[in-house]
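The block that comes next holds subunit A.
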Amino acid sequence: MSAEGLLLLLSGFLLSPLLQGVINRTKAVFAGRKGSPLLQQYRDMAKLLRKGAVFSTTTTGIFRIAPSAVLVLVAAAYTLLAPSTVESGWGFPGDLILFVYCLGLARFLTVTAALDTGSSFEGMGASREVLYSALAEPALIIGLAVLARVSGEMSFSGVFHGLGDSEWLSAGTALAIVVVSFLIVMLAENSRIPFDDPNTHLELTMVHEVMVLDCSGPDFALITYGASLKLWLFASLMVNLAISPLGLSGYAQVAGFLGGMLFAGILVGTIESVTARLSLLKTPGLLTGAGALAVLAFILAARYLQ
Partner candidate 1 sequence: MTAYIDIILVGLILSNFILLGSSRLGNCIRIAAWQGIMVGLLPMATAEAGFSFRIAALGSAVIVLKGFVFPKLLSRALRESDTSREVQPFIGYTASLIAGVLALSASFWLDGRLNLPIHSASAIVVPVSLSLMFTGLFLVVARRMAITQVIGYLVLENGIYALGLAIVRDLPFLVELGVLMDVFVAVFVMGIAIYRINREFDHIDSHRLAKLKG
Partner candidate 2 sequence: MVISLLIASLSLFLAGSFLLLFLPGKYRAVRVIGPATTLSGSVSGIIASVFSFISGPVESTGFALSTPSGSFALGIDFLSALFAIPVLVISSLCAIYGIGYLKPFEESGKDTARFWSFFNLLSGSMLLVTVSRNALLFLLGWEVMAVSSFFLVMFEAGKESVRKAGWTYLVATHLGTACLLVLFSMLSSGGSMNFSDLALPDGTAFGAGVAFVLAMTGFGAKAGFVPLHVWLPEAHPSAPSNVSAVMSGVMIKTGIYGILRFLLFLGFPPAWWGWVILLTGILSGIAGVLFALAQHDIKRLLAYSSVENIGIIAIGLGLGFLGVSYRIPAMAYLGFVGAILHTLNHSVFKSLLFMGAGSVVRETGCKQLDRLGGLMKRMPSTGISFLTGSAAISGFPPLNGFISELIIYLAAFSGLTAGTGASSSAALAGLLAAGSLALTGGLALACFTRAFGIVFLGEPRSSCAENARETAGSMRFSMWFLSAACIVLGLAGPVLLEFLWPAAGFLCHGFGYYPEGVSSPLFKNTLEMVTLVSASLILGTAVLFRAKTILLSRRRVTAAPTWDCGYSSPVPSMQYTASSFAEPVIRLFGKSLGTRQSFREPGGLFPGKSSFSSETPDMYREKLYRPVFERMERLFSSLRMIQHGRVNLYILYIVAALFSLLVWKLG
Partner candidate 3 sequence: MSNETLILSVLITLPAVFSIISLFLPTPRSVLLLCASGTVLVALAMGTLALAVLGGSPVFGSNGWLRVDALSAFHLTVLGIVYALGALQTPGYFRDEIEDGSLNLSSARRYGALWFGSLGAMLIVLLSNNMGLMWVGIEATTLLTAFLICVHATPGSLEAMWKYLLMCSVGVALAFTGTLLAAASTGPSAVHGTESLLWTSLMANAASLDVMLIKAGFIFMVIGYGTKAGLAPMHSWLPDAHSQAPAPVSAVFSGFLLNAALYCIFRCLPIVETATGNTGWGRGILVAAGLLSILTAASFIAVQRDIKRMLAYSSLEHIGIIALGAGLGGVAAFAAMFHMLSHSIGKSTAFMCAGRLMKAYKTNDMRKITGTLASSPLWGAGFLASLLALIGTAPFAIFFTEFMILRTAVNAGDYLIATAFLAGLSVVFIGVMRYAIPIAWKPSESAPVFPAASPLEYLLVIVPLSVLLALGVWMPPFLTRTLASAAGLLGGTM
């Protein structure tokens, strides 16, 4: 693997907690607060790793294994995606699907672990999570399908290398719409506003946070890290797509990517500051909208190649 690729790969593993920091800082700025330091996430995780753990008497082995497995799965998904923009040979045809299904299994385990505690709050979160996933997955797949259609490839590297100026010239609208639907999917998958408020303290309204109420110590560290990696991963999917028309390569690509990520963080922060959280009954509509957008994009892209 080339240095750039390695760089991209490591960037995520190292910087993903930072993205959280960026978002929080942006929100603080909007709110006129000083806000927590950018590296807060790292500190929290370090603290958690040093702690002991409390396990509910209701839980079984599933609850103990889940956090590790989830992190591994997210990491795997990320590994499939990250270097693909600079490594033309990276990945394999169909890795898009493996990517989606790794995240799916991660979700499966998170939900199962949540139900393992037998707490009604975590059950509540779980039931919302599965609804969102059921709607987000088609949107994601259709979006990827559009990319595959336009680029004529079915692997991340193929897609990102296949999307040049000509594609953007002919199918630009479609791709732009895909970017938007990916943004919505990202917000939903990482339970950000307007789908969920990560730093609310009302269990009744939470989605992701409430599922991990009973996790503590190292497990919780793994979970928080996994969460931020997942956010990074979706953001990078969106960013890679968004910067593909620039036709960058090598270190320029890396730089552009990191810049994009910073922008993405600020974007998310802005959204969270300027929009209110949707009521739980309305959120499915938004996700369905994302799917609809993806389909629209496909219809636009279908003319391509004709």
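The candidates were selected such that all candidates are chains of the complex that A comes from, given by their letters.
Simple rule for what comes next: a contact is a pair of C-beta atoms (placed from the backbone, for glycine too) under 8 Å apart; a residue touches a chain by one contact, two chains touch by 3 or more; residues count from 1.
Model, not experiment: these values are computed from the prediction.
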item: Result, touching chain for subunit A in the complex among 1, 2 or 3; value: 2
item: Footprint of candidate 2 on subunit A - complex, ascending; value: 49, 51-60, 62, 64-65, 67-69, 71-73, 75-76, 80, 92-98, 100-102, 104-105, 107-108, 111-112, 115-124, 126-128, 130-131, 133-138, 140-142, 145, 148-149, 152-154, 203, 213-214, 217-219, 222, 280-281, 284, 291, 295, 298, 302, 305-306
